[in-house]
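Structure incoming, see below.
Chains shown are a subset, placed as in the full complex.
Order of writing sets the labels: A and B. Residues in every chain begin at 1.
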């Protein structure tokens, strides 16, 4: 026991070293740009939308001039919607926290909740210090290589009219853009969180999540949304079936392979199911995710355009509904019972599936996409279980496999997009996330380890990692 | 055991036959219209608002012309609000799911949650394939008989400017209209779900819910909101005290009468209360319903008009608050204790009560309406229990009885509306829902049955219907 505690303290120390180092690096990286911006507001960025030469005068004398201009009303509406969409995507993090803790065992609930609180916090923070500018190098009007850009402190001067008016973007201010995208960024790591639940070492996961959300996501995201090489190829991923979901799902797959299955799940006598501890909690999670997806997809219209947002919300709702119905049917045929966890995963599968094409497939297509996703997720979950790849919440199937399906579906149902390009795009995201996660998680494994001891797993991570129980008297 | 399983499979098969048949019928019904629309966009619908002759040129050359027009800003705001209202009404479905599962016994929780996932999914789907066009025949500019219109596939061409601009409606696009109304549609069946909980056979309920939400609701809804015979009479039901709530509540009453009380509830020695299994869950449900009601009522203004929406939200909040206070007081006098479930039902009673007149009664009136509703619901729940009509969540009282009260209150507090007409309207909805539900549920009873066996009820529907438990280890 003494040994263990000592050992823990050492591990604890290395984790703290990591976070202090990380914080220091982020600050070192951010501060020069921050100082520069304060001294010299990026007036040249004005030109980013029009590719005009630098040093042009700002489009408005000051913010008041903009507020009195004709475009102010529609900009205000657009910006308001993107902010509300950001709040809805924020709600998805509560959805993930409740879904994951509902589907896992009681004894690991505090651990899962703690991880989710950490991820949204570190996700927002790293996005401010590095990720936002790394992901949208094109927004700054700079030429870049299309594959990798260093990020920096995201702060701009709030009085700089080129950043807080339609000179920056017709749909939102710089700050709104940051908030909406920061909420997306944290999602990738959250997806992994569910798949590695119930046996991952807390500190190791925190390190991994920081790098996954802080470095890997903005880099990969820039390829499409930052006007990088996949964008140049004509790849279409409206709200991130690949960029967010397949990315998270295949990162999760890599981590699960490194980590191994939960103790006692796959025995010589076959699979031993580990049932959900709290279905109401899991259901709350899925409904909140469904709700949040209206912001995830609807906000990705990047304005409040009535035709665009309404259509996207309808395709989103139809795919979710048809996904649920398909999963109910397939799980009934596969397992001879109407399975609630499959029905819930069916909703999510439909939502992940429609995310890439919510703006560009037809209404009937969205139903078909949802039906197929709802079917896929059932058989995919059964398949991974047969392969002894243990994913307690089905995240690899929901986000990874259905993310690929949704991305390909854009090419299938909309002839203006090529299935080939869609395939290249989705495989690029999946492969990059898989390789990044595999390498990083393996390095962590070989240093401080990624898995709690058998006794700790047996006892539950709540007691062994936190000294707390989720459900008291 | 073998016999039972075999039996189940047969029943299962007939349920699947029903759903396959239903799906086929929906498709058959929808496809010709869908094909027609694709071939020949309904340009003549342009005229629906102005009753102008057909074949008039569209009001805008294309969507870009509309986006550049003076009316675009206000249309964008209005449309955004109705979309957000739809999201809020969606949230009510999570509210119902948590309220119902919180008020029922642990052993039936998975079943309740599954039903709620099914209802929102099938509700959206049937509304797309049939309900929306069945409920709003007047919107298509067609003459109709005012009592019954066949519905059809809801899809329109997203480039048809007559459907996605203010030429369709000053407040929203066609798609927004669909989404908002689809969220309403599913509510009726959800209300029934709570009343029949803990002993209804899953498959039978799924069949009933499909017909109730898919056929009965749009038909009855068209009488008022589809410019049918009750609309012509001057009946006023702002957001659906009758059209949604009394409809659901009296459908629930019929089903409960056909179904019978839960085993052991009414014994020779009097009523044996079956306490709630999870009050935090039920409280979450009621707060979410309260929240969602701002969209239910506020969105029924059908625009973001500042005066209208703000006033409606204030009357809504006041009625909910006064409903809670009245229920707290009345349950204290009736039962000598401050009862949480009564307080929660008081909020809902106030909300149901104000729904018909939120736009057209005074501020002080809204408080009185809430107080009366909060009192009614307590005594109504006690009354139905005395009558041995077993409604585990009080849905008949909350939605049925208070729905009637709210509808009548419009006539009482606003002299421009006649109490007589209000009475005719609310009785029409209540009676239609009751008769429809009674007949359909009786037919199902006499064929595949509506009630689980005594052993299954005893064991709980979670195990007997789903093979899952809501709360695991």
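Operating definition for what follows: a contact is a pair of C-beta atoms (placed from the backbone, for glycine too) under 8 Å apart; a residue touches a chain by one contact, two chains touch by 3 or more.
As the structure is a prediction and not an experimental result, all values here were calculated from the model.
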Task: Note that 2 identical chains are shown, then give how many the whole complex contains.
output: 3
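Simple rule for what comes next: only the chains that are shown with their structure count from here on.
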- request: Overlay chain A and chain B by their C-alpha atoms and let me know the rotation angle in degrees, rounded to the nearest 5.
  value: 120
Centre-of-Cα separation between chain B and chain A, whole angstrom: 34
- line: Listed in rising order, the residues of chain B that touch chain A in the complex are 9, 12, 16, 19, 34, 63, 67, 72-73, 75-77, 79-80, 83-84, 86-87, 90-91, 93-94, 97-98, 101-102, 109-110, 113-114, 116-118, 120-125, 128, 154-155, 158, 164-165, 172-176, 178-179, 182, 202, 278, 281, 284, 465-473
Query: Can you list the residues on chain A that touch chain B in the complex?
result: 73-74, 77, 80-81, 84, 88, 105-107, 275-280, 283-284, 286-288, 290-291, 294, 298, 304-307, 309-311, 313-314, 317-318, 320-322, 324-325, 328-329, 332, 336-341, 343-344, 347, 362-364, 367
